[in-house]
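Let me begin by presenting the structure, written as structure tokens, before commenting on it.
With one protein chain withheld, the remaining protein chains of the complex are depicted in position.
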Amino acid sequence: MNWSHFFTSSVGKKIIMACSGLFLIAFLLVHAGLNACIWAFDGGEMFNKAGHFMGSTVVMRILEIGLFVFFIIHIVQGVVMELQNRSKRGSKGYAVALGNRGSKWYSRSMAILGLLILLFLIVHLGHFWIPNRSNQGWLLGEEINLFEKMKEVFSNPVWVILYTVGVIALFYHLSHGFQSAFRTLGLTNHKYINIIQTVGLVYNVVICLAFIMMPISFYFGWVQ
Amino acid sequence: MEHYNMNLTLKVWKQKNSQSAGRFETYQVKDVSSEMSFLEMFDVLNEQLIHEGKEPIAFDHDCREGICGTCSMYINGRPHGPWHGTTTCQLHMRAFKDGDTIVVEPWRAKAFPVIKDLMVDRSAFDRIIQAGGYISVNTGVTIDGNAIPVNRDNAEKSFAAAACIGCGACVAACKNSSAMLFLSAKVSHLALLPQGEIERKKRALDMVAQMDKEGFGSCTNTGACEAVCPKEIEITNIARLNREYLSAGLSADK
Partner (left out) sequence: MLDAKIPAGKLEEKWNNYKGHCKLVNPANKRKLEIIVVGTGLAGASAAATLGELGYKVKAFCFQDSARRAHSIAAQGGINAAKNYQNDGDSVFRLFYDTIKGGDYRAREANVHRLAEVSVNIIDQCVAQGVPFAREYGGLLNNRSFGGTQVKRTFYAAGQTGQQLLIGAYQAMERQVALGNVEMFSRHEMLDVVVIDGKARGIIARDLVSGKLERYFGHAVVLCTGGYGNVFYLSTNAMGSNATAVWKAHKKGAFFGNPCMTQIHPTCIPVSGDHQSKLTLMSESLRNDGRIWVPKKKEETRRANDIPEEERDYYLERRYPAFGNLVPRDVASRAAKERCDAGYGVGTTKQAVYLDFKYNLINKYGRTEASKQGIHNPDQETLIRLGKEVVKEEYGNLFDMYEKITGENPYEVPMRIYPAVHYTMGGLWVDYELMTSVKGLYCLGEANFSDHGANRLGASALMQGLADGYFVIPYTIGNYLADEIAVKPIPTTHEAFEAAEAHVSERINTLMNIQGTESVESFHKRLGKIMWEKCGMARNEKGLKEAIVEIRALREEFWKNVRVPGEINEMNPELDKANRVADFLELGELMCMDALDRRESCGGHFREESQTEEGEALRHDDEFMYVSVWNYKGDESWEMLKEPLNYEVIQPTQRNYK
């Protein structure tokens, strides 16, 4: 079993999905943690410092490349698998679907939820990451004031609603993805399943609440 | 138990052979007793069709006691019908009421082509077993049965996995038409026993490769297989298979 066989079998592909997914889960934790600095109520000082650390240190910028690689792997692999899996039903589908009697709707809709998140992600990058990096000349140059940028973006109710929808999609994506990743890596058994599910739920609620509260905090002026 | 009779409308998939296109036919069945099994209701319908000079409906069935794994009907959108942990042949008509419409389809999966009407070809499962679902010992073993003690918990878990009847309901229910529950049940059955230890790694890798070759999808852990399995094979077996695959793949030296 060489590496390419190992990673291209149906189980191997899932291992890639699980590993990249877990990396992204870890990233979300960092992202949410740094963004939570807006609630320091210091006019964005701490937040901008954190942003500066992420945007203007070499190690972080190299890690950023890794982040993109994992994102792309997760997205491409996910789309490919979804298309492949859909073709396995054959030419005819069922007249009556099993639906929610066998599984949760979001477990069956990971690809759609993932694409929703991708769309949101593009908008999100367009709001913050691209303006900032282009201002830097893509290297380690002068950054924009991200706190002010957030204020500006989240004064528009359209963006607030879009971000909320994006985070809801993320919530359901993670509801399946978190425990599924552990199953795929073979870490689930009768003893661990409850721990994994509980930790997953807590993580999911905390992260998604944090993300949702950011646009809302700005929109309602709780953060100045 | 109260008995009652019912009249039913059946919409059944009819398909002459693997090449032809199929379609749904509608049938009326009268005076069905609640004590009949689902397949006995089909017997009654077929008798009626033969008398009317029509083609009876072809369906797979054999033991009619829920153990051979031959019967395979997708009833009202659920493999083996509405009862939990039950094969089609053990489903009884008291699950339905007068005036119901029942839609019956064959298993749908690229790896299970339709042979006729509700019959499908599940020989892919045999080939998955051929890829490694056994312990390579020839007849004539002289090791005493009790020379290989087995931890009782493991023996029970192994048995629970080995209870798989190979009916294919897991594939039929899975949105990806994945055979992972079937495969993981076999890998678990053997991996949990000391006898299975020797070929453990090769088995997991080879059987997964064969499953892919047969055209089954991958597992996305939705749990539909576990929900419809007539033998209540647990999805934790899939996690065990993944574990076996990972450790086998990572520790292989080529």
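Going in written order, the chains are labelled A and B, and every chain counts its residues from 1.
In this section, contacts are C-beta pairs under 8 Å (C-beta built on N, C-alpha and C of every residue); 3 or more make two chains touch, one makes a residue touch a chain.
All of these numbers come straight from a predicted model, not from anything done at the bench.
Remark: the absent chain touches shown chains B in the intact complex. Interface note for the absent chain: among B:30, B:54 or B:213, the touching residue is B:54.
Only one residue in the set B:39, B:75 or B:225 touches the chain that does not appear here, and it is B:39. Among B:108, B:189 or B:243, only B:189 touches the chain that is left out of the view. In the full complex, chain B contacts the hidden chain through residues 1, 16-17, 33, 35-37, 39-41, 43-44, 46-47, 49-51, 53-56, 58, 60-70, 83, 85-86, 90-92, 94, 115-116, 119, 121-123, 125-126, 129-131, 133-146, 148-152, 155-156, 158-159, 162-163, 165-166, 189-190, 193, 195-196.
Operating definition for what follows: only the chains that are shown with their structure count from here on.
Inter-chain spacing, taken between the CA centroids of chain A and chain B, is 37 Å.
Chain A contributes residues 1-2, 5-6, 9-15, 81, 84-90, 92-99, 101-104, 107-108, 110, 176, 179-180, 182-190, 193 to its touches with chain B in the complex. Against chain A, in their complex, chain B makes its touches with residues 11, 22, 24, 74, 76-79, 103, 105, 108-111, 113, 173, 175-178, 180, 205, 208-209, 211-212, 215-225, 227-228, 235-236, 238-250, 252, 254.
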